[in-house]
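Notes follow the structure.
Removed: one protein chain of the complex. Kept in place: all other protein chains.
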Amino acid sequence: MKSVLAVGAHPDDIELGCAGALAMHKQRGDKVYLLVLTRGEATGSAEVREGECRKSADILGVDGLFFGDLADTKVHDGRETIDAIEKVVGEIKPDVIYAPTCKDTHQDHRNAGHATLSAGRRCKVILMYEGASTQRDFTPQVFVDISDTFDLKMKTTRVFGSQFNNRGVYAVAMKAIEGLAKFRGYQAGVDVAEAFEVGKFLFEI
Amino acid sequence: MKSVLAVGAHPDDIELGCAGALAMHKQRGDKVYLLVLTRGEATGSAEVREGECRKSADILGVDGLFFGDLADTKVHDGRETIDAIEKVVGEIKPDVIYAPTCKDTHQDHRNAGHATLSAGRRCKVILMYEGASTQRDFTPQVFVDISDTFDLKMKTTRVFGSQFNNRGVYAVAMKAIEGLAKFRGYQAGVDVAEAFEVGKFLFEI
Amino acid sequence: MKSVLAVGAHPDDIELGCAGALAMHKQRGDKVYLLVLTRGEATGSAEVREGECRKSADILGVDGLFFGDLADTKVHDGRETIDAIEKVVGEIKPDVIYAPTCKDTHQDHRNAGHATLSAGRRCKVILMYEGASTQRDFTPQVFVDISDTFDLKMKTTRVFGSQFNNRGVYAVAMKAIEGLAKFRGYQAGVDVAEAFEVGKFLFEI
Amino acid sequence: MKSVLAVGAHPDDIELGCAGALAMHKQRGDKVYLLVLTRGEATGSAEVREGECRKSADILGVDGLFFGDLADTKVHDGRETIDAIEKVVGEIKPDVIYAPTCKDTHQDHRNAGHATLSAGRRCKVILMYEGASTQRDFTPQVFVDISDTFDLKMKTTRVFGSQFNNRGVYAVAMKAIEGLAKFRGYQAGVDVAEAFEVGKFLFEI
Amino acid sequence: MKSVLAVGAHPDDIELGCAGALAMHKQRGDKVYLLVLTRGEATGSAEVREGECRKSADILGVDGLFFGDLADTKVHDGRETIDAIEKVVGEIKPDVIYAPTCKDTHQDHRNAGHATLSAGRRCKVILMYEGASTQRDFTPQVFVDISDTFDLKMKTTRVFGSQFNNRGVYAVAMKAIEGLAKFRGYQAGVDVAEAFEVGKFLFEI
Partner (left out) sequence: MKSVLAVGAHPDDIELGCAGALAMHKQRGDKVYLLVLTRGEATGSAEVREGECRKSADILGVDGLFFGDLADTKVHDGRETIDAIEKVVGEIKPDVIYAPTCKDTHQDHRNAGHATLSAGRRCKVILMYEGASTQRDFTPQVFVDISDTFDLKMKTTRVFGSQFNNRGVYAVAMKAIEGLAKFRGYQAGVDVAEAFEVGKFLFEI
């Protein structure tokens, strides 16, 4: 049984990026924890978004949901963000961490990625997921077959109703998410997949 | 009115990679030519595959279909391949060339890409398309909105019936092609798109 | 007729990087707007530099010149810079944006590039220009033939008289600008060119 | 129990690159097969080198040793090499393949890497190992902790006595191999490791 | 006789990264100066660490040791850091600068690298060294043979006794440093070497 941590900058980042893999971890009996660095107050009510986040966490059946209490759109890659992540890392001692790729045009995602690489430097596996604002030079190296958990992933992403009024990024992402899963599956030789860049990867043979 | 050339290593490569963009060129009134370097005899009857190729060319309504008469699975990046492409380039004087990306695990695609960059060195726009064996570090820079021509693209790809018996690559590609178009559309901010790496691009303002 | 926005960190950045392309847009009848994020007060009088900036804008015949009121040498990639750019983007709804490449040793340029990619995420074309402190791994993908507007470009860059006393970067850049235009032209197969990395590029066939 | 294939261009390539990982597979109960594409006749007697190869295979306790019968220093990335690998792949149906990285100044290694990516396109994990002529831009993504098998790895590499008379590459490699293992271990957070670029990696959660 | 500057974010960074090269410069008669941007107070007493730093500087026999007075873990890539470096650059006018690579998961190292590239923009050689948290895509281009100074390098690194109690990074680095030197030597064709990415390099023939 492994301890798994997923880090997101905003509510819904984790779901779009790696909910399928997290559900696989739950299937396998791992402990799964979420750390959401902000409450996403820049594109909605913090309260509403936190609520959606908790609902999604319930659907995934995670073992803990943490908030980092950082300010939306102002996540830096320095001490404060690293501390917020290190605190949770110290508590749950993750074997595997999922975090947003640094190759992202959204500063919060980019900086959350950098900060996780610092905070998780003693963890053996760090996988960086893609999302709505990921850059075109994202080059996935590791794929997870999510054929068994794709429906659950879709269910978690539909929880974020508040974002459908938002002026575009989320609605577009929702529309594309099935295409993305199929394309990543195609690259991996399976039906549907999530794709990750390697932050760190110690392969246990 | 522009002259447009699409180069493929095998029957069906062009369709999977850039049929949507080619159909856009036809809509706009451009002349479109196809050059297929081999008849794909390694995974089917050369005759049958050539026939499928001609049928697809008819659906696209292209202005000319050339065959390069090279040997399937043995396309090199040297003189012989460059000559085959230069001959057609000399004849139709293309303003825009589409060719397979060099970032491909299939040697025929990789070498067709290299040879096109040599043969097309005096052409102003060369765009490199992706396909069934493209590597994960393909980094598209230019996108074409194919919302208006996606159905026609799908129609051309279904012509290659002989490939459905082949042990996998084509069937998988067909299954994924809609997902890929949606994902590339998502990256480009449109419904469905084709994505290209730049070989050369002189932007006419 | 398109709406075009050029973003620069300091007075003279836009001129060195993309004045030739902007003049091509004006020739073609497009609306062209400039957004200069700081007044360059770190290497001269803000007043003098703003004046030079206005003079250059007159020579180019632009349709609007905006200042971002950020502090020279302190441009970050966060909320404040993104807001300054989004404000102008919202007003002029650009079809094409020019911005400094992120591959730059000058923090203001690097961050202006990142912030433009965020602020312009719904725009269809973003091209990143090179300048005096661009890194050696700048890899242009798109070129613009500026044979018709090179003289005008040179004229705009000579307006920045205050920078000739500055201890070097600008004087060196001026000296090299003709060589650069010829080299980029050589790569593009024309006489003189400006070269850009693609931020985003939806190619309208 | 998995089926594992290691591909090398010459006798001793596999040992230097991934003998530690192969020994880990044996410890875990996997079936391990070696495919050596040439007998290394360019730097020694084919007979002697084949003998060393068999001795090393015995030490590792592998389940099968295949020779590809290609000509040393003349390994291409085309049909002939792909066929030699596909034949073995068809026979042992590997779950994991180890092959030389394509980022290598030695043409045999580079081409063996390319050909394995083609031949192994339906395999779920392909890891590319480094060696004596690997280029400086080799960027490992996956590490294997070989603390338990490092001594065995060293033992296999010492078998290649004929290469110590060779004018340098092997002797240097032997000298460096301990340093390399420690450095890769350091990057991975363990004592000694082998490092791999990802050809393909479907991560089984 | 050249003037040489080494920039480090914390006490011990310079020693791990380039003490061998600095000792070569001293052997050759160059003037060598160190600039340590923080006193490393995040992982030990600032006083103790400054003392270790001075002791190491004595062993190397450097011609000057400067402190940048920045806050540990909070080094940014902006004005303040650039100023701290420019001040020393202005004073000693270095011909060669050594600085941490920007490809590092530790924000202080990354930002010290960026700031040095800005501050040293008029210097002819800037070499970026690797360290305990350098990323896997560090691609050294320039190597220095440190066979004659490796023992001295080791001696300087052992001075940092306070760091052995620290929870890991330094102890691991110390353990790996000999392996690293051998591996880099192997890549360079010598016994032991230090490896650098090029910030700038004007080669004096």
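Each chain carries a letter (A, B, C, D and E) given by its place in the written order, and its residues are counted from 1.
Operating definition for what follows: a contact is a pair of C-beta atoms (placed from the backbone, for glycine too) under 8 Å apart; a residue touches a chain by one contact, two chains touch by 3 or more.
What you are looking at is a predicted structure, and each value in this text was computed from that prediction instead of being measured.
Trainee: The chain left out here touches which displayed chains?
Mentor: The omitted chain makes contact with B, C, D, E across the full complex.
Trainee: Taking the full complex into account, find the residue in E:7, E:102, E:144 or E:174 that is in contact with the omitted chain.
Mentor: Candidates E:7, E:102, E:144 or E:174; residue touching the omitted chain: E:144.
Trainee: Just name the one of B:114, B:153 or B:184 that touches the chain not displayed here.
Mentor: B:114
Trainee: Just to verify: which one of C:40, C:120, C:140 or C:199 makes contact with the chain not shown?
Mentor: Spelled out, the listed residue whose C-beta touches the missing chain is C:140.
Trainee: Name every residue on subunit D in touch with the hidden partner chain.
Mentor: Residue positions of subunit D that touch the missing chain: 73-74, 76, 105-107, 133, 168-169.
Trainee: Even though one chain is hidden, which residues of subunit B still touch it in the full complex?
Mentor: 77-79, 82, 114, 117-118, 121-122
Trainee: Would you write out the residues of subunit C that touch the absent chain, in ascending order?
Mentor: So the residues of subunit C touching the unseen chain are 136-137, 139-141, 172-173, 175-176, 178-183, 185-187, 189.
Everything below uses one rule, namely that only the chains that are shown with their structure count from here on.
Trainee: From subunit C, what is the lowest number of touch steps before subunit D is reached?
Mentor: Contact-graph shortest path, subunit C to subunit D, evaluates to 2.
Trainee: Look at the interfaces A-C and D-E and say which one is made up of more C-beta pairs in contact.
Mentor: So, comparing the two chain pairs, more contacts are at D-E.
Trainee: Name the chain whose C-alpha centroid is most distant from the C-alpha centroid of subunit E.
Mentor: Greatest centre separation from subunit E goes to chain B.
Trainee: Distance-wise, how many Å sit between the C-alpha centres of subunit B and subunit E, to the nearest whole number?
Mentor: The mean C-alpha positions of subunit B and subunit E differ by 50 Å.
Trainee: Can you tell me which residues of subunit A touch two or more of the remaining chains?
Mentor: Within subunit A, residues 122, 141, 189 contact more than one other chain.
Trainee: Using the contact rule from the top, write out all pairs of chains that touch.
Mentor: A-B, A-C, A-D, A-E, B-C, B-D, C-E, D-E
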